[in-house]
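The structure under discussion appears below in the form of structure tokens.
Of the protein chains in this complex, all but one are displayed in their positions.
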Amino acid sequence: MAAVTLLETRAVAKHFGGLAAVDAVDFRLNEGEIRAIIGPNGAGKTTLVSLISGRLAPSSGSITFEGEDITRLKSYQRVGRGIVYTFQVTSIYRNLSCYENVALAAQRSLARGLVGSLFGSERAVAERVEAAIHRVNLTDRLDLPAGELAYGHQRLLEVAMGLALDPKLLILDEPTQGLSQGETVSFCALIRELAKSATILLIEHNMSVVLELAERITVMDRGAIIAEGAPDEIERNSAVQRAYLGTGDAEA
Amino acid sequence: MTAGKTGRIIVLHLAVIAALFAAQYFLPAYHHGNVARILVLASFAVGYNLLLGYTGLLSLGHAMFFAAGMYGAGLPLYYFDIGVIPAFGLGLLASLALAFCFGLLALRTSGVAFLIVTLMFAQAFFLATLYFNEITLGDQGFVLSEQARTLNLGGVGFSFADPTVKYNAALLLFACCMLGCLALVRSPIGRVWMAIRENEPRTRMLGYDSYRYKLLALVLSGVMSGAAGAGYALLFAYVGSTFASIQYSIFALLWALLGGVGTVLGPLVGAGLMFYLVDIAGDFTSSYLLVVGVVLVVLILWYPKGLLGSLRERWLPWLP
Partner (left out) sequence: MDFGPHLFLALLEGTVSAFVLAVTALGLSLVFGVMRVVNVAHGEFYMLGAVLAWWLTTLLAGSPAIGFGVALIIAPLIVGAFALAADWLILRRIDYHPESTIVATIGLLYIIQQLVLTFYGPDARPVEPPLYFRVSFPWFGYSGYKLIVVGASALLLLGVWLAMARTKFGLYMRATQQNQEMAQAFGVPVRRVYAIVFALGAMLAAAAGVLVVPIQQAHYLMGLDPLLLSFIVVIVGGLGSLRGTVVAAFVIGLSDGVISVFFSPTLAKIIATLFVAMVLVYRPSGLFGQPEEEA
């Protein structure tokens, strides 16, 4: 089966003052894959992903999605194209119920524009909300204020919000951080399930999750991609080891 | 969001209007006039609250929208006697245009910068009403004749100087603003406004163009404030610069805060309570605005949610 390119960045860069957080990166993502981005702190992973989702504007370079140049599109427009980002630090509406949280996402993907949202069907929204909540297993917490959920469940709520947007590319920024062992295992199962209908891009520090889920791994350090490939290749790559451990010794 | 809750909400708000309607037959003359005034000012506060309480944007410049409506209706009526309905329409148009143009510029900023931009524009507007005082008659203002303020419907003349007409017109204005606000905040648009208030970056990352929603909130808020201003001119006959001054922007904030930001009926409670507090204080001292200062400080220290907001938190979570 030929790989179809879903997302491509060409020489995309982001400078903050004198610092190049992302330095002329060429990145390509194929449709349907589960890709993990790993690298030490400050490598530029979240910055790259923010450039892709539109939270940050690139200093130079271009980004293409489904063959179209999206470099000029604003973040909220990219969501409309199917690029969905879940925040590194959980960002939900703490004072609203879980239903309301996901409803905001569902409402957006069902109706276009201001006028459309005035006449949207509440039932269609409810159906989509319930489906998304069901997939992450939070149905029994539907009416609770989101701020009262346990941290792990808040993470799942974020994923549910992402799902309700009907994503083509789902970007998860450190999704298992703060989850217990058991929660992490269920989370991996969820991701594998989601990958059947969306492309997944994952930033992760938890190596076992990465090795469990990722079909391919991209390694970043100091704003650039230093390695890319299947998990076992990456494990053996000495440049990667140097970046993480500061040594060049290959481990058997 | 069950049907039962919606029913309860509609009944409550209609009951408030019915009670206000009935009250005119029981109120002594002095309070009769006061309540009419409170209703118009509360309409202003409802408009203000749309932006502050639901969308989360703090403005200190809403007096300019109120005054735009007031001058927009008052000036044509004073100079050309164009009739009540056209005058009101012009007032609405003036505040709409002002809110839209202002919003296009000001919404490029947020937070404290936005607040200062509203303050500066409103101040410039106020100064302009003083500068062009050949037309506007500055802070001395002008009075609209009773004849100009008579609405002719099907041969019958309704004079806004007549207390009954005044009261019911004020009530009609308030009812429209209040019910309009209720409908908006419970609609999908209202949901997005509240999402913007709670967490704007998140809302953008859900695909909403927050700028457009904020502009809509600002324009609707401005038009409602302008309607109140036009209403005030028509009902109380006086148009002057004071209504464009920062004092009235602060009053709108005060009424909304006291009654409860983010509640539909809060502005009515706040406007009414403050009106009487100032009225009573005025009997004791000429420094009655001290009450304003004290109330603001007390609210911000201990009751930031205001009266209805605190009520909602403790006992009535379904109150919109």
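Order of writing sets the labels: A and B. Residues in every chain begin at 1.
Everything below uses one rule, namely that a contact is a pair of C-beta atoms (placed from the backbone, for glycine too) under 8 Å apart; a residue touches a chain by one contact, two chains touch by 3 or more.
Quick caveat: nothing in here was measured; it's all calculated off a predicted structure.
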| item | value |
| --- | --- |
| Per the touch definition above, residue among B:Cys101, B:Val297 or B:Leu316 touching the missing chain | B:Val297 |
| Contact residue for the chain not shown (choose from B:Val11, B:Ile85, B:Leu130 or B:Ala183) | B:Leu130 |
| Option touching the unshown chain, where B:Leu172, B:Ile250, B:Leu273 or B:Leu311 are the choices | B:Ile250 |
| Of A:Gly54, A:Gly162 or A:Pro175, the one touching the omitted chain in the full complex | A:Gly54 |
| Interface with the undisplayed chain - residues on chain B | 58, 60, 105-106, 108-113, 115-117, 119-121, 123-124, 127-128, 130-131, 201, 204, 250, 253, 257, 285-290, 292-297, 299-301, 304 |
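The rule is simple: only the chains that are shown with their structure count from here on.
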| item | value |
| --- | --- |
| Residues of chain B touching chain A in the complex | 187-189, 191-192, 194-195, 198-199, 201-210, 212-213, 216 |
| In the complex with chain B, residue positions of chain A that touch it | 53, 55, 74-77, 79-80, 85, 87, 91-96, 100, 103-105, 107-109, 111, 114, 117-118, 120, 161, 165 |
